[in-house]
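All protein chains but one are shown at their positions in the complex.
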Amino acid sequence: MAAPIRVTVFGENYHEQHDESVQKLYPNGLHGAIAEGLNELLGEGVEVRTVVMDEPEHGLTEEVLANTDVLTWWGHWIHQHVDDAVVDRVHQAVLDGMGLIVLHSGHHSKIFRKLMGTTCNLRWRGGENRELIWTVNPTHPIAQGVPSPMILPSHEMYGEFFDIPTPDDLIFVSSFDGGEVFRGGCTFRRGHGKIFYFSPGDQEYPIYFDPDIRRVIANGVQWVHSERAERGAPPVIWKRIKGYGPDRDTAADLAEAVARAEEYGMEIIKTTANQVTAKGAGGFTTTIEV
Amino acid sequence: MAAPIRVTVFGENYHEQHDESVQKLYPNGLHGAIAEGLNELLGEGVEVRTVVMDEPEHGLTEEVLANTDVLTWWGHWIHQHVDDAVVDRVHQAVLDGMGLIVLHSGHHSKIFRKLMGTTCNLRWRGGENRELIWTVNPTHPIAQGVPSPMILPSHEMYGEFFDIPTPDDLIFVSSFDGGEVFRGGCTFRRGHGKIFYFSPGDQEYPIYFDPDIRRVIANGVQWVHSERAERGAPPVIWKRIKGYGPDRDTAADLAEAVARAEEYGMEIIKTTANQVTAKGAGGFTTTIEV
Amino acid sequence: MAAPIRVTVFGENYHEQHDESVQKLYPNGLHGAIAEGLNELLGEGVEVRTVVMDEPEHGLTEEVLANTDVLTWWGHWIHQHVDDAVVDRVHQAVLDGMGLIVLHSGHHSKIFRKLMGTTCNLRWRGGENRELIWTVNPTHPIAQGVPSPMILPSHEMYGEFFDIPTPDDLIFVSSFDGGEVFRGGCTFRRGHGKIFYFSPGDQEYPIYFDPDIRRVIANGVQWVHSERAERGAPPVIWKRIKGYGPDRDTAADLAEAVARAEEYGMEIIKTTANQVTAKGAGGFTTTIEV
Partner (left out) sequence: MAAPIRVTVFGENYHEQHDESVQKLYPNGLHGAIAEGLNELLGEGVEVRTVVMDEPEHGLTEEVLANTDVLTWWGHWIHQHVDDAVVDRVHQAVLDGMGLIVLHSGHHSKIFRKLMGTTCNLRWRGGENRELIWTVNPTHPIAQGVPSPMILPSHEMYGEFFDIPTPDDLIFVSSFDGGEVFRGGCTFRRGHGKIFYFSPGDQEYPIYFDPDIRRVIANGVQWVHSERAERGAPPVIWKRIKGYGPDRDTAADLAEAVARAEEYGMEIIKTTANQVTAKGAGGFTTTIEV
């Protein structure tokens, strides 16, 4: 039997501390309800932990991320207070192969914007809106086991234009009472990581208790989970195909790679027998494999 | 007749100052050769200027960008010395609708990585390689007027895996003597801007004098050029569709948007009758339209 | 100045003959209104002719297609009476590089289904529905010059799931009063031809007089119009890259290609100095280029 997927559910946990209505709806926090849904539907297939913003390093230490296969992200009101160092770390983990699910108002989180490269702006209206969530990709694993449309009797409105790159897979499109539409379920690949954005649920509505929404998030966890054996972002590769050209001297190549990284102004952070990892332009960590 | 496309050709201009071989090949700089090709092929359809790294703000001031329809970017050796403030400005200009062509080693530039959200790493080998550039999208405007394959008798090798998001359009795929392949011609949309990445040409080879390569870059300029009437990134929109719900009070909505941006910790940088623009999380400038 | 785009507007012209309401709305036929819109917006940039189902070969003779750069297709009630030979001919013309715009109920036409390979089924409800057409790809040439949303006060409803292949570009998504959504503006590439499907307008509503709808169709004509110099579907290519391997004997290669096509049971329909064209499996005409 496959090892359980290790899921970390990140909750901003701000509204739960400040808004009575949210406390009432989500006594264990939105993160608590999300975690509960995953345990309910995936059982022994997952090991779920929750972390919140107030913890040191927002609970997202190197060690936690190293032991996380899939991270889910709910944030809203205090995106700007998320530590840039943590964002960089999560970004690196995604490129290394960690799956990521960004929920609802996480569209404006630093991590989602950094991965997308766009504003992730959208059309917005609060208040009571009936949302219908339609499947436009019925063979996608994430769309299995839920009706089309799913119906949310009351929700806030997110509409187009949603400023994201063209999704790899567009799975769900929502409509709202006001006539708006929204590409609210879509996937992206970045480095060795898979990402699923899913637009429900606002903190004022009991969305994360809805069995269909829970099913979609559970499907999402399984889909973004990497099947690659090892973690690590795509390296710069100097290796040749065997048989093309003269044999290479790996040690010499490695020395050259190190020299080049230094000349290039990068900070060497790790070397192995055939790899050098250095930090350089734009905060990116680059590994050269020889 | 349509107004000419205002093109700014950015050149790093490092190798031209430090490597005799490059000076000899490109006496007017790589940027000079690129600009020359555009003038030759597009004539009165373009107004081309060149800027180089050494200029104040790398020549990419607010004013220059405001008057640039399409920016081409060639950089290689000193990516890490490009000022982050300039990178943010170029990023904003792309989201606002400026077209961008990233050439060759610009794959590792800060601006390309910021737009892609990935490492943009690739496989690499210097030395003499025959590169064939095949068209895999023969109806794309950028592929018109060139043979398939285009042949570069000698070039350095860029190979897969190229760590980019799935391109919107994959136009060219290269092969090399060593058996490598590379998705060397592809497009991306980010905000209101269009981007074309094109993998030729290394500074040691006379690639930017090649008529086919020049044709592709000229096609690229025309394709990334926005047809939108106004510049500006996709805003957050609070407006309703006319006829849905009660009429709105724009002034009250604007006041609420301002209050909300402030509460959110954003710095207000501009207000108009129906818009407020503020700077917030992740360095993004956000406009709310009411 | 570029030569005008030669547009052929195909109209089924059934409802115009049988339904008084349609006669009244469209005294010159739906095809007439579509043609009028193109002339109005593109002027000397187009040469527009209309053809209707009742004409011999539905007006779509070899000669007409050979002189058509872009074909627009409106059909609904008598798809099944469209001659298969004409469908095959239009299909070949698209693969050869003719642009195609399929409108509204043309989703179920033989030609669209043949190009898509799917049922092109959808959700449907007649009667009065308010349709909003949202732009989800604001940099696409087809989306220029129209508001988002465009508003159709009354229309019939087309909804998801729309059984089409993943579009190359998704440009417009509609919503309807009943809460349905529809990917009503999308593009596809097939062979050397470009295709635009656009879901407005039902024959009972004056959709093709709407200035925004006319603008989209005019944009569509310009976009699907091929920029390739010559017509012809992608051939099977036996040619080698110059310089790889020993020189080829073109005459011998051609003889082998002919022999092979015959052995393969294909009917030879044309030979030139370096090409043989034959008809074979699945009704496809294949050209081998040596």
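For clarity, chains are labelled A, B and C in written order, and residue numbers in each chain start from 1.
Here is the rule we go by: a contact is a pair of C-beta atoms (placed from the backbone, for glycine too) under 8 Å apart; a residue touches a chain by one contact, two chains touch by 3 or more.
Just so it is clear, the structure is predicted and the values come from calculations on it, not from any experiment.
Visitor: Based on the whole assembly, the unshown chain contacts which displayed chains?
Guide: A, B, C
Visitor: Check each of B:Ile78, B:Val136, B:Ile241 or B:Val258 against the chain that is not shown and name the one that touches it.
Guide: B:Val136
Visitor: Which candidate, C:Gly97, C:Pro138, C:Gly159 or C:Gly184, sits in contact with the chain we can't see?
Guide: In the full complex, the listed residue that touches the missing chain is C:Gly159.
Visitor: Going by the contact rule already stated, which one of C:Arg6, C:Arg49 or C:Arg123 would touch the omitted chain in the full complex?
Guide: C:Arg123
Visitor: Hey, which of C:Gly32, C:Gly99 or C:Gly191 is the one touching the hidden chain?
Guide: The one listed residue touching the chain not shown is C:Gly191.
Visitor: Even though one chain is hidden, which residues of chain C still touch it in the full complex?
Guide: Counting only chain C, the missing chain is touched by 77, 79-82, 87, 91, 95, 108-110, 113-119, 121-125, 159, 161, 163, 165-166, 168, 177-180, 188-191, 233-241, 244-245, 264-266, 280-282, 284, 286-287.
Visitor: So which bits of chain A touch the chain we can't see?
Guide: Residues touching the hidden chain, for chain A, are 97, 132, 137-139, 141, 144, 149, 151, 168-169, 189, 192-194, 226-228, 234, 241-242.
Visitor: Can you list where chain B touches the absent chain?
Guide: 130, 132, 134-138, 148-149, 159-162, 166, 170, 173-176, 179-181, 183
Note that only the chains that are shown with their structure count from here on.
Visitor: Return the distance between the CA-based centres of chain A and chain C, expressed in whole Å.
Guide: Taking the mean C-alpha position of each chain, the two centres sit 39 Å apart.
Visitor: Report, in whole Å, the distance between the mean C-alpha point of chain A and the mean C-alpha point of chain B.
Guide: That gives a centre separation of 26 Å.
Visitor: Where does chain A touch two or more other chains at once, residue-wise?
Guide: Touching at least two other chains: 159, 161, 166, 179-180.
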